[in-house]
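Missing here is one protein chain; the remaining ones are kept as they sit in the complex.
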Amino acid sequence: MTLTPPALSVFETLESEVRSYSRGWPAVFDQARGSRLYDEDGHDYLDFFAGAGALNYGHNNPVLKRALLDYLERDGITHALDMGTRAKRAFLETFRNVVLRPRDLPYKVMFPGPTGTNAVESALKLARKIKGRESIVSFTNAFHGMSLGSLAVTGNAFKRAGAGIPLVHGTPMPFDDYLDGQVPDFLWFERLLQDSGSGLNHPAAVIVETVQGEGGINVARTEWLRGLAEVCARHDMLLIVDDIQMGCGRTGPFFSFEEAGIVPDIVTLSKSISGYGLPMALTLFKPELDVWEPGEHNGTFRGNNPAFVTATAALDTYWTDGGMEKQTLRRGEQVESALVALCAEAAAEGAVYRGRGLAWGIGFPDPRRAAAVCRRAFDLGLILETSGPRSEVVKLLPALTITPEELEEGLRTLARAVRETA
Amino acid sequence: MTLTPPALSVFETLESEVRSYSRGWPAVFDQARGSRLYDEDGHDYLDFFAGAGALNYGHNNPVLKRALLDYLERDGITHALDMGTRAKRAFLETFRNVVLRPRDLPYKVMFPGPTGTNAVESALKLARKIKGRESIVSFTNAFHGMSLGSLAVTGNAFKRAGAGIPLVHGTPMPFDDYLDGQVPDFLWFERLLQDSGSGLNHPAAVIVETVQGEGGINVARTEWLRGLAEVCARHDMLLIVDDIQMGCGRTGPFFSFEEAGIVPDIVTLSKSISGYGLPMALTLFKPELDVWEPGEHNGTFRGNNPAFVTATAALDTYWTDGGMEKQTLRRGEQVESALVALCAEAAAEGAVYRGRGLAWGIGFPDPRRAAAVCRRAFDLGLILETSGPRSEVVKLLPALTITPEELEEGLRTLARAVRETA
Amino acid sequence: MTLTPPALSVFETLESEVRSYSRGWPAVFDQARGSRLYDEDGHDYLDFFAGAGALNYGHNNPVLKRALLDYLERDGITHALDMGTRAKRAFLETFRNVVLRPRDLPYKVMFPGPTGTNAVESALKLARKIKGRESIVSFTNAFHGMSLGSLAVTGNAFKRAGAGIPLVHGTPMPFDDYLDGQVPDFLWFERLLQDSGSGLNHPAAVIVETVQGEGGINVARTEWLRGLAEVCARHDMLLIVDDIQMGCGRTGPFFSFEEAGIVPDIVTLSKSISGYGLPMALTLFKPELDVWEPGEHNGTFRGNNPAFVTATAALDTYWTDGGMEKQTLRRGEQVESALVALCAEAAAEGAVYRGRGLAWGIGFPDPRRAAAVCRRAFDLGLILETSGPRSEVVKLLPALTITPEELEEGLRTLARAVRETA
Partner (left out) sequence: MTLTPPALSVFETLESEVRSYSRGWPAVFDQARGSRLYDEDGHDYLDFFAGAGALNYGHNNPVLKRALLDYLERDGITHALDMGTRAKRAFLETFRNVVLRPRDLPYKVMFPGPTGTNAVESALKLARKIKGRESIVSFTNAFHGMSLGSLAVTGNAFKRAGAGIPLVHGTPMPFDDYLDGQVPDFLWFERLLQDSGSGLNHPAAVIVETVQGEGGINVARTEWLRGLAEVCARHDMLLIVDDIQMGCGRTGPFFSFEEAGIVPDIVTLSKSISGYGLPMALTLFKPELDVWEPGEHNGTFRGNNPAFVTATAALDTYWTDGGMEKQTLRRGEQVESALVALCAEAAAEGAVYRGRGLAWGIGFPDPRRAAAVCRRAFDLGLILETSGPRSEVVKLLPALTITPEELEEGLRTLARAVRETA
């Protein structure tokens, strides 16, 4: 397939230089169904990117689409801030019945605005209000968002520099295996907490991703997560799991922390919660933490009712039994087998793979190689992006609803791209 | 009309205490068309709230709805981050042809994420990056959003306290007429800027709303806005107009600053830009300010393509000629006449009205009266909210597409509510 | 008199470029007595500078010197941190009997370290601890010190930039007459405090100098000071008077705020408190504010006992009756008469004078003129420095013990310097 980049377009002349994906994937996309994207020149692409994790059920999932069209056609209320609506009630009831109750999770549900960073900002505000302390601990290579509160607990130096002010009140701690097993888990963190002379401002909370997506698909072991929960409990800090990318089934279970058997104090969800790629986010917290005053945090688009409708449909369709979780784990094994074989090839020398559920990464010693693989894959009709602090990791994030055949096809294309860039 | 509040519902038991509108309007809304809302018990409400300014073209506007349904039905790509798409291209071209070119505005367009606070955060980041300075000047009673960057330039003490950290790098200056005409415009601000001993950190930028919506419908005079632009030019500060609530025609012209004849360096838009209540936001800036690196600011939902589709339809439908602006000004006169009469009544003693275009407020000496008026209006089938630092202002924000008859009806109901709460 | 600047000396080669006075006064000083300085080349200088206000009783005052020598000779303890010593007890008793009791001032006394900025840092810490709030209001052209806490409430942009971090938690308000009488006192400040939407973080305290020395000899009226005390009382803010330069009799009474009849919550003293130019500082506060934990603020040199000895001798010698105050006011009148005449001369066109007690300034329209006057005065044997944000004010700060003849001589030299630089 040959791609002619579009002539100097309105994207180049009018849109800000801040655009990024459009540079790596020089096409003008038009339609999409399931795991396929179509550009206006008639090319189609297999999607191993899934809207950066916002399309766990594929593009324009037909069941969700039907619910959405019905709602819009009958003039269901679209925009409602935090007014009571039938669509919101249906979502809340379904979320309670399908997600919370079967997992014995006691959470209250907050609509903090429709994006992940809204959810993170609200979680940090709440934690600080409850504990009366400013400091938050985050982890190396964390990614939590672009507004100033979230950015202060994000690791990436390039993104942080964009703030234009010194980012304070956050302290990084080593993520699982950050120091290559040379240091016992939490040795440093807990020593700082125990020592009143350490200079660490006592944190209100710890915010963590169970698998760091933007950070390079770094997978925390379940025992590490349990250890972290214990550190938090011992030292009067709230545990916030940012499940924006890894929740909604990405790692298998609905919440990525289920396997570890922990119950975080606060959980953020966004990306795939609406199921259809519509902006929506949730902040969940234990009921005793619901100390908000009415209106203390708000936002214009926190009542995006079409998203509530597709979210409800997604939960009803995929999460009333354990089928989705089992399927994701099976698909994950399929990916793992392929990556085992691929990393054993001479063409992939030095590459390492890691992942959980349907979030996988291949780390290359040289970041330029990761970029080359993605570029070649795109030419071959496969959408893949990089992640990691130096963009050295090729990230595989297919829709959970991908068929085994599509998955196989994509993994074959990936292998070819690796070989052809060796 | 009698309203029975719903029995202890999932809103009370599951949704966080942070919810606010649902407390003042104890109904479960179901459908909406134009300026009418319908609850599940069959009551209907006239809407003088317009989704806090996000529904300038009314609920589920049929022209926009048709475009949206068509797009969704043919599986137009929904979620695309900042990839190039046909829907985005169409929007950019239309925005250029219908909005920017006719007004000789040279702006580049950034998609900063789908909410107003995303746009404000990106504007502040950009200004700080360009000027290499941290400090921002905002105005008394400003409202710019709930994430930490935006909240630091927001006036409301209750919202600010929610941050849980000291909000710094922002300094408030008096908004137009804040000191009741006792002080020449910008005397204090400019004296601070001129005096190297003043203690004011030299600001990177000034952020202003031309009419403060949440602040209580405080209207800046055009000469004050021009004066402000001159102060910014003289002292090497960028001028950011936050047109999130007052843009998209709310005050008459597409941008609220057009009447003043100024060209801000940076403009934020959100709320009614999609036209359908779908989350979408824009940050506009002069081309020489486009110093972003690719990906320096990003966000999952910055490519909400259904919103681009309705936004394009809204521009095509309402902004290709000057009709909408004229109609809004006419409707505004209709409101003003009614408020003149109302404030002259004994029942409204001490009340003052102010506004521009279709953004109006009635300030009451006692905030409890404003609350009572809104409560009574709701019982009478009219949706109205309060604003201002003490919630002492009844805010009128009808859809721009409201008919003269609907407007009359609402103004009559308002007058009745005022009388019945005297 | 001709002065040969010293050959490239150890000051040029070894001392940091940060040195400043040695540049304007290129001599190597050796001895000093009363209001006279002597350099190593045998020149003598009349002193209208008094160690920047640290030598109110002149250089090497013989009474204080006797007490100091006696103490040192008998091996009185020199360095004692905050241990109990006879010298500290004598000072405390004398300070209570001579200063506090006759003025009905109930203050507790803290030794915060031996410099003014130590005193200011401790005052701000205490105020923040008591009120649980971070924000402090200071005034335009304030000067409170060079460590980060004090610098954040100092106005001078050049000094502030030296911090290397954004200085936050402080907000400047207009000092008395800052806006040239165009604005009622405290209109802006109090409006911000009353308005919960103003965006001003509620301050813990206000810090003020009654006469701004470094700021250019700006004299607050007594009614303004009383008004400020009332604003503080009304809005639950502590009033801190920084009397480091203007206390110890500089304006006439021992404390500069006595004339206004106010009782600040916290007072800082330093500079002339030891009376001999030895490092010493005090923080005074109302007893109910003494909420310090033992050791919560400390410092190695807070027990500089030789300074306690000279401080005690100074109080005993000069402050047991009202003689010093009367004499200072008389000397002040002598200065004022001379300045009235001088500013009326053609040579001083555009110059304005202002002052109180023995703190006076002549402001010139062009800062270069102020520098020229000081330079010429130095050549003529008179030590004078500039102050003000642009160094546009020639500052007169003679010792309180200066004789009428010396004062006359200095004023004549000043007049000559003004004329010769016209």
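For clarity, chains are labelled A, B and C in written order, and residue numbers in each chain start from 1.
The rule we apply is simple: contacts are C-beta pairs under 8 Å (C-beta built on N, C-alpha and C of every residue); 3 or more make two chains touch, one makes a residue touch a chain.
These figures come from a predicted structure and were not determined experimentally.
Within the whole complex, the absent chain has one touching residue among C:236, C:296 or C:366, and that is C:296. Only one of C:98, C:124, C:338 or C:362 touches the absent chain when the whole complex is considered: C:124. Looking at A:201, A:222 or A:317, the residue that reaches the missing chain in the full complex is A:201. In the full complex, chain A touches the omitted chain through residues 134-135, 138-142, 153-158, 160, 166-172, 174, 178-179, 182-184, 187-188, 191-192, 195-202, 215-216, 388-390. Residues of chain B that touch the chain left out of view are 165-166.
Across the interface with the omitted chain, chain C contributes residues 6, 9-11, 14-23, 25-33, 37, 40, 51-55, 59-60, 65, 68-69, 72-86, 88-89, 92-93, 95-96, 108-111, 113-118, 121-122, 124-125, 127-129, 134, 145-150, 152, 158-159, 162-166, 169, 204, 244, 270-271, 276-279, 283, 285, 290-301, 304, 306.
Note that in this section only the chains that are shown with their structure count from here on.
For this pair, chain A with chain B, the centres built from the Cα atoms lie 30 Å apart. Chain B and chain C have centres, each the mean of its CA atoms, that are 50 Å apart. Each chain gets one centre point, the mean of its Cα atoms, and the points for chain A and chain C are 58 Å apart. Counting partner chains per residue, chain C shows two or more touched chains at residues 166.
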